[in-house]
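A protein chain is absent from this complex, but the other protein chains hold their places.
Order as written gives the chain letters A, B and C; numbering starts at 1 within each chain.
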Amino acid sequence: MVEYAWLAPLLPLVGYVFLLALGRRAPEGLVAGISVILTFLSFLVSLAVFTALGSHPDATGAYTFRWLTLGTHSIDVGFQVTHLNALMLLVVSAVSTLVFLFSVGYMHKDERFSVFYQYLNLFVFSMMALVISPNLFQLYIFWEMVGLCSYLLIGFWYFKPEAALAAKKSFIVTRLGDVGLFIGIILLFLSSGSFDYSTVFQAATSGHLGLPWISSAHLTTLAAILVFTGAVGKSAQFPLHIWLPDAMEGPTPVSALIHAATMVAAGVYLVARTYPLFEASGVALTVVAWIGGITALLGALIALTQRDIKRVIAYSTISQLGYMMMGLGVGAYAYGMFHLFTHAFFKALLFLAAGSVIHAVDTQDLFEMGGLGKKMRITQWTFLFGALALAGVFPWAGFWSKDSIINATLQSGHIVLFWFAEIAAFCTAFYIFRVYFLTFHGKPKDEAKYAHAHEGSWVMTVPLIILAIMAFIAGFFNTGLNNYGLEKYLMADSPTGLIGHVYPDNVALMIASVALALLGILVAALMYWKPVISAEKLAQSLGGIYRLSFRKFYLDEIYYRLIVWTGKLIASIVDFFDRYILDAIVWLLGRAGYMGGVGLKYTQTGQVQTYSVIALFGLMILVAIAMFHVGGVF
Amino acid sequence: MNFVWNGPMIAFYIIALGVLGAAVLMLSVRKVVYMALSIGGVFIGAAAIYILLGAEFVAVAQILIYVGAITILMLFAIMLTNHKAEEPPFQWTGRNIFAAVGSVLMAVVLLAVIRSTAWPVQPADVHLNAGNSNPVAIGLVMFKQYAFPFELVSLVLIVGLVGAVILAQERKEDE
Amino acid sequence: MALNSPVFPIPTGSLLALGALLFCIGLFGALTRRNLIIVLVSIELMLNAANINLVTFSRLGVNPSLAGQVFSLFTITVAAAEIAVGLALLLAIFRLRKSSEVHDLNVHKW
Partner (left out) sequence: MGLAFWFTILPLIAALLILVLPKLSSGVYRTLALAGGILSLILVLVGWFAFDGAASSVQLAGRIPWFTLPGLWHGHNLAVGLSFGVDGLSLPLATMTAVIGVLSLLAVPRDRQRARENYFWLSLALTGLLGVFTSQDLFTFLVALELVLFAVFFLVYLYGDPGHKEAAVKFLIYRGFSTVAFMVALVGLAWAAAGGYATASANAGNAVFTFNIPALTATLHQAISQWLSPAAASALFLVLLLGVFIEEAFVPFHTWLPTTHEHADPSTNMLIGGVVTKTGAYVLLRFGVGMLPGEVRHWGVLLAVFGVINILYGAFAAWSSKDWRRLIAYSGISHMGLVLLGVAALNTAGLQGAMFMLISSGLLTALLFFLTGAMKDRTTTLTIRSLGGLSKSMPVLSGFLLVAALGSLGLPLTSGFISEIQAFIGGFATYPAISFVGALGVVLSAVYLLYAMERTTFGPTAEGFLKLADARPFEYVPAVVLTGLVLLVGIYPDVIGHLFGLSAQALLRIGG
């Protein structure tokens, strides 16, 4: 089965080509039908591959063919299925199928319905092709392709200026990171002579990454950090996280699929895929851990105060991705990926549920909602499941995976990061229940919007329910109940059967974490459900801190001043230099020639005799030269 | 160089003086008509030199064409234009100074070159005409060796004639 | 100089000097005179000077031949054509400008 893994990405590609051929005005039913069926088939293929692979530490060879010859080296493309890849395939195809189904209802009657599915199909193809890439080169290709799809889908409603700006911003900010990845893989290629993971890892672990100007150890660190830069951009880690909240301008199913479950997780996947490289350089791993920890805390802090339902969840995504990075960084390879796995489901769920709400009330402002629980029972319950999973309440999925990471952080001795994680966990519980209470409980704030609110059709609720179930049970895939199956599955990629570290469960910490989460929920309930504590007063009393969180630590503004403004300044200087200095010099040269011509013009008197006299003297000069040259005349 | 004072030699110097005198005269008189007349003297003198050099046919042609045709033609042109025209007195303007200096320099250079060159010496009895009279000899060369250039020159004459007629033609204003 | 073959009596240099002087006088005239007719006449003078040289070399050159004379005939012919066209031009110009002065022919001035 494993050798047929290429079918998984191929099916959505077929869908894309088919939809492209059908044109922009194809009927909705046909478009959606083809897409959902093909993605579902792709899911089945992924599932088959996942199970066929088993937890054996072999059968993960690469299938490649030559793509381009580069001197004595060749660049190959093809596919390779490792356990990690298989897991990612499964996650991507599962979430995609559900989101495809959900979008049938959400995008109903959009005039570019077919285009939307085209882009989505292209995205799923690219994402899967990224996942099963056998080398860094192909990974980079599809890395950029998913970025492109993200760009297209964020800017899907192109007529909205905010959407256009957000699309541009997302592409450019992620590209900033991609340059790092670009340079990183070039350096790895140059030093190891190949883009293949195995070759690179072998060279890195044996200290044979060599270039004339840098030692192997330093190069490993440099390359790992450069690769990580790519992951930082894609996974919206600090300091390149600023694009993700803006990306919420895209349609909500897109946010669920691309900006929560799959594409943004690609950065985490990249670090996991190149884990031997990071392990070979301890420094790089520490950097990953710290960036992850900072991001987790920062995201959670900003999410506390946002008013836009999608932005809260977007910051929550940033925060959760930070957890994953931190997990990888502290050596908990399996836990990081475990969290990626669970997060994909409950975050997709939260987004889709939020989408359902937005679809119903046509606003994204939390303070214009309220009391929707009565009208949207399914949405309310599924959202609650997602929120509980995110908050990390026992026994929902998020609890297991997040707690493993926090546990690993503590056990590996990163005390500061541990406290970051715990504070973030408390905030997480608070902000997601703030959203929950503001949306589904209390009194409606906007009667008109409340009046036409209603539950979506089955295409929207069925995905929600499935995801809610997954949000509940996904955590059990890596517990004592199934003998830590996921962990063992992932570890099978390594011949030693161990990647990073694993730690035994820490019951005391579990209890503490759940208590912290429940405390967060309680505070949220006291503020927004049964208003015992006034949110406004608290905000006022906190003053500066509140503003800092609300204005996202002013990072957007700082970047604008620091980077965009500088860039524009340089651009105008270049423009000025080009127009008024370089071109002016050219103009002056031209002018000088012209003036010379004008000056010489006055020798043109029209008097033939004058010309003749001059010609005569010219002749005399020539004769004189000739005579002195030859001599003997006088 | 030893000068042998014989008949042709004396004749040559007299003619040469006459020619140069006529040329200088031409440039020094102010009335245009006199100038045209004095140039006739130069032409005749040149013809005499040709005879001295044994080129009788060229000498006759010179007299016929230059003295007979060209000088007369010029007189006609003078009559047709401003026949009272007088050359203004010579002024030492910058251009004229340079022209004079240039001409003198030219003369000096030419004379110096002529003087410093060892010219071949030819015997008195070179038989250029191969036994024929000079006109016959020239005719033979002209129509055998130089037939093609001869035809071309006739073409030049025709074109010159037609051109002159068209140029000199009175034109209507609106043309 | 061998007495058994008497040389040609007039020295080559003198003939060439005559031509050179005539040429320079003509040149000076062509460059300084203001009347168009005189300029034309001066040019004829220069042509004549050249003719004298041609005929001289025809008789006194390294290889005496009739070519020099024939060539001078050609020159005379061309000179005739030239003077005809030149005078026709002069007439046309005079009609147009009421002047036969070189100084006034400056349509090519800047």
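Just so we're on the same page, a contact is a pair of C-beta atoms (placed from the backbone, for glycine too) under 8 Å apart; a residue touches a chain by one contact, two chains touch by 3 or more.
These numbers come from a predicted model, not from an experiment.
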{"item": "For the chain not depicted, the shown chains it touches", "value": "A"}
{"item": "Which of A:43, A:171, A:341 or A:440 contacts the chain that the document leaves out", "value": "A:171"}
{"item": "Contact partner of the left-out chain, one of A:30, A:542, A:570 or A:598", "value": "A:570"}
{"item": "Sites on chain A contacted by the missing partner chain, in the whole complex", "value": "24, 66-72, 137, 140-145, 148, 151, 155, 158-159, 161, 163-165, 167-168, 171-172, 175-176, 178-179, 182-183, 186-187, 189-190, 211, 213, 567-568, 570-575, 578, 582-583, 586, 590"}
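Everything below uses one rule, namely that only the chains that are shown with their structure count from here on.
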{"item": "Arrangement of touching chains [line / ring / star / complete / other]", "value": "complete"}
{"item": "Chain pair that, of all pairs, has the most C-beta pairs in contact", "value": "B-C"}
{"item": "Geometric centre distance via CA averages, chain C-chain A, whole Å", "value": "95"}
{"item": "Distance from chain B to chain A - Cα centre to Cα centre, in angstrom", "value": "100"}
{"item": "Centre distance in Å when chain B and chain C are each reduced to the mean of their C-alpha atoms", "value": "5"}
{"item": "Chain A, residues touching no fewer than two other chains", "value": "607, 609, 613, 616"}
{"item": "Contacts with 2+ other chains: residues of chain C", "value": "27, 31-32"}
{"item": "Residue ranges of chain A touching chain B (in the complex, touch as defined)", "value": "607, 609-610, 613, 616-617, 620, 623, 627, 632-634"}
{"item": "Chain A - residues contacting chain C, complex", "value": "601-602, 604-609, 612-613, 616"}
{"item": "Chain C residues within the chain B interface of the complex", "value": "1, 5-18, 20-29, 31-35, 37-38, 40-42, 44-45, 48, 51-52, 55-56, 58-62, 64-67, 69-70, 72-74, 76-85, 87-92, 94-95, 99-100"}
